[in-house]
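Handing you a structure now.
In this view, the complex is presented without one of its protein chains, the others remaining in place.
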Amino acid sequence: MTGQMSPEHAPDGTGHQPVEMNDADGQPIGHGLPALPPDEPIKNPGLPVHTWRPTDVDPAMEKRAERQIAALFGLSAVCGVLFVVAYFNVGENETVIGLGAQTVALGSSLGGALLLIGIGIIQWARKLMADHEIVEMRHPARSSDEDREATLAQLSQGAEESGIGRRPLVRNSLLGAVTVLLAPAVVLFRDLGPTNAQVTEAGDYPGAGLEHTVWDRGVRVVRDVVGTPIRPSDLEIGDLVNAEPETIFAVDEDGEPLLEGVPLQVAKSKGAVVLTRMDPADNTPGEGREDWDVDGILCYSKICTHVGCPISLNERKTQHLLCPCHQSTFDLADSAKVIFGPAARALPQLPLMVDEEGYLVAQSDFREPVGPSYWERDSDASTTEIE
Amino acid sequence: MRHVNGWTNRWAGRLSRHRRRPIAGAVLLLLGLVLTGSMYAVFAPAQAGSTDSNEELVREGRALFLVGCSTCHGVNGEGIDTVNGNQLGPPLAGVGAAAVDFQVGTGRMPMAQPGQQNPVKPQVYDQDEIDALAAFVASLAPGPAVPDEADYSTADLSEEERVEAIARGGLIFRTNCTACHNFAGNGGAMPRGGYAPDLSQTEARYIYEAMLTGPGNMDNFSDGNLSPEEKRDVIAYLYSLREQPAYGGFTLGGLGPVSEGLFAWVVGIGAMVGFAIWIAAHTTRSTRQKDGQAA
Partner (left out) sequence: MSIDTSKVADSNTTAATAKKPNRAGAAATWADDRLGLATMMKKNLRKVFPDHWSFMLGEVALWSFVVLLLSGVFLTFWYVPSMGEVHYEGSYDPLRGVEMSEAYASSLKLSFDVRGGLLMRQMHHWAAMLFIAAMMIHLLRVFFTGAHRKPRELNWVIGCLLLLLGTLEGFTGYSLPDDLLSGTGIRAADGFLKASPVVGSYMSFFLFGGEFPGDAIIPRFYTIHVLLIPGLLLALITAHMLLLVYHKHTQWPGPGRTEHNVVGYPMLPVYAAKAGGFFFIVFGVTALMGGLLSINPVWLFGPYDPSKVTAGSQPDWYMGWPDGLLRIMPGWESHIFGHTISWNVMVPILLVPPLMLTILILLPFLESWITGDKRDHHLLQRPRNAPTRTAVMVSLMTFYGLSWAAGGNDLIAITFDLSINQITYFMRVAVFLGPALAFIITKRWCISLQRKDEEVLLHGYETGIIMRSPEGGYSERHLPISEARAFTMTARDRDPDLAELQSGEDGVDANGLEPKRSPLAGIRRRLQTTMYADNIQKPTAEELEAAHHHAEHEHELQAAMEGVSADGHQFDGHHLVEEETLRGDH
């Protein structure tokens, strides 16, 4: 509105002289644009006349409002007491209309106590506190030119006295030193974790590094949760088993688990597989994968090649496996190629065979890294490489 | 053998320690139930009828089948293919009585129209007729039988075993089922308009049969895949979810963050904006003036 209404006809209805708002250089604020037409159609009528509330003019109403507000605060106090009562008396398994009574009781009483205080205060402000609108003049956000000049003068005096401009050697060596200081600050964080290459090389646990998993020749495919090995005859066509490498459940001579903590979690996060049995006639094995199944039993990585969610939503009739996170869909009957969704690569397939005891085992580790893509992943090489 | 079924090891001696409240009442009640159940089992007439009555049942079932099912599944349950190679109805040899009991018992069969999903409907046949149909289909080729109540009931377990079964059932459920049916068994979406149904009302027997036979697009969890005890545990877990109070209040559909986000916006922001409008709203005005003061 600046520029369209000059301050002269901007009475604010409160009896002030309007204050001329000027920049320090005397220009009206709002210069810099082409002048706007001065023909404002309607004059500012000024602040409307103050009207009174019933509570302002009627002592009875005022008293009523007072009592009402006090009642709100009183009720709030009751809720506060109820909270304490509920805290000590409502057990965690008690229910009210099927809901957990404890949380409901504590939440409602606390909520009630707080809300009633809030509503009371607002009512107080709305009904009883003076409600005259008042006017305050604004000031420009910028400093006055004198202040700017004074500040600049002080800054240049400071620069002068320190000699920062005149002593480039001192200044530049300081800047250099501070810049170099960034290096320790960054380097300090190097030990946040080892790199993939380091993890792979150290091989502190089975299947370390992004290119490997705990799968290996002869590692049994076992049911998740219970850890029991699987014979081909256990499965019927249409069965889907959420399986793991037996290494996860393996124990040493003392009955202590072989893998614990991080190695266990890493093993699960890369080793989880789905095992599905289909009519061998339905399956189209990929090139070089003709002997990767056992009687129509196929094994694929359960870790999505998109961002790594475990996938096990399978449609039995179509053999389509869907990821619940982002709906990438893989065709298990066709090397788990992507048929829908954001994933770009097929699920890695685990070559299967049967060991001498008749249980399903892996022929080898996966032939390509499992899980989401990463920069160093050499997709062209790994998908074609057959050991 | 290095495989260990870790359960007994991990849990030994842990269960009795952290009892929260006396459960004598519950145990007593349970004992009573177990006793009644076993008494019934002893005295009730044997389930398996004689060969004669079974043949009678198969004949009855065949008659029903010819009228209600053969149009799609063929007069001998051999299945019918459409001209374009799709199935009008799949062959039924080997699907077993359990599949019939599930499909017809939940009203999925007879199907109203072919589609991506075969929804639950009111039953068309009564239980006797379903039994007859099941007997007929089972007579075509061996297949999974209708499970016994003992297969999925945890009534004969001790309280401790029951708690253990529920916990194991939870693990198995989260491994095999939540991906489609959601963490609380409330169902979820499948490709091309299909869905995994909500399990919160499904009877134990039908849950068991569904695992056994893999209806529709669901995977099979045959006994070689998931043992009968494991199936029972899954059912026990699902039933425990029904019995447990909604600890945190209304569950908002139990669908996860999406419905929570919706409520945050509609209820939360809605309430806040409502209050803000009230706070800033003009109060009632009077036409009167305050004594001795100009406005």
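Chains: A and B, in written order; residue numbering restarts at 1 for each.
Going forward, contacts are C-beta pairs under 8 Å (C-beta built on N, C-alpha and C of every residue); 3 or more make two chains touch, one makes a residue touch a chain.
Note that the coordinates shown come from a computational prediction; the quantities given were computed from them, not determined experimentally.
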Margin query: For the full complex, can you list every visible chain touched by the one that's not shown?
Written below: A, B
Checklist line | Identified contact with the non-displayed chain, of A:E40, A:E160 or A:E201 | finding: A:E40
Note to self: Please output the residues of chain B touching the missing chain, sorted low to high.
What the structure shows: 10-11, 14-15, 17-18, 20, 116, 163-164, 166-167, 170-171, 174-175, 178-184, 186-193, 195-196, 237, 240-241, 244, 246-252, 254-265, 267-269, 271-273, 275-277, 279-281
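In the analysis below, only the chains that are shown with their structure count from here on.
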Check: In their shared complex, at which residues does chain A touch chain B?
Finding: 49-54, 56-58, 91-95, 98-101, 103-104, 107, 118, 122, 126-127, 131, 222-231, 233-242, 246, 249-251, 255, 276, 310-318, 320, 322, 324, 327, 329, 340
Checklist line | chain B residues touching chain A - in the complex, by the definition given at the top | finding: 2-7, 9, 20-21, 168, 171-172, 175-176, 179-180, 188, 190-191, 194, 196, 214, 216-222, 224-227, 230, 245-250, 275, 278-279, 283-291, 295
